[in-house]
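All protein chains but one are shown in place.
Then we have chain A:
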Amino acid sequence: MAPKKKEEPKPAAPVAPPEPERPKTPEFDPTSVTLEFTPEQIEDFKDSFQLFDRTPANEMKITYAQCGDLIRALGQNPTNAEIIHVLGKPKPEDMQTKMLDFDQFLSIHQHICKAKNRGTYEDFVEGLRVFDKEGNGSVMGAELRHVLATLGEKMREDEVEQLMQNQEDPNGCINYEAFVKYIMAS
């Protein structure tokens, strides 16, 4: 209603998205994207696209809900907000019903790929250092879990558990440099 209102969940968006922090982000226009992928890359994406295609007659279509997963599976790491944005801000109920074909997907994927600032190892470590109360290279596992579940694009408890499984030492501390290496090693 207010003219300057941001559409997305507020503080989460600013960090890495391609669009600068403006009060109003423009609609995503797929036709404005020029494809820079090589034919080889496109073949690769097709393979993966097919793996996600669950239509009965193999129509080369995926649901909106799968779009984010596929982009991530191909090596990018957009935020959920970015995904919603490039999908044209669909309603929640559309996510399972609306479909994307391969060409539409390619434009979206290209757009995400062009975005800068994906987060380097240093960014990561810097970010975690925030929680390093004693400045000794480790953070409390409990605090990290709390943060991941309550801030930003919140994770569910079971997701947090899966991520942190076996990372804490007997005192409940995590050496965050090792942790970052671990996350980035997948």
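In this section, contacts are C-beta pairs under 8 Å (C-beta built on N, C-alpha and C of every residue); 3 or more make two chains touch, one makes a residue touch a chain; residues count from 1.
Definition applied: contacts and distances are computed from a predicted model.
The complex appears with one chain absent; UniProt names that chain "Serine/threonine-protein phosphatase with EF-hands" among the candidates "Trifunctional enzyme subunit beta, mitochondrial", "60S ribosomal export protein NMD3", "Tescalcin b" or "Serine/threonine-protein phosphatase with EF-hands". Only one of A:Val33, A:Leu106 or A:Leu128 touches the chain withheld from this view, namely A:Leu128. Contact with the chain not shown here comes from a single listed residue; of A:Asp29, A:Glu43, A:Asp101 or A:Glu157, that residue is A:Glu43.
In the full complex, chain A touches the omitted chain through residues 11-12, 14-16, 40, 43-44, 47-48, 50-51, 56-57, 68-73, 75-80, 119, 123-124, 126-128, 130-131, 133-135, 147-148, 151-155, 159, 162-163, 165-166, 183-186.
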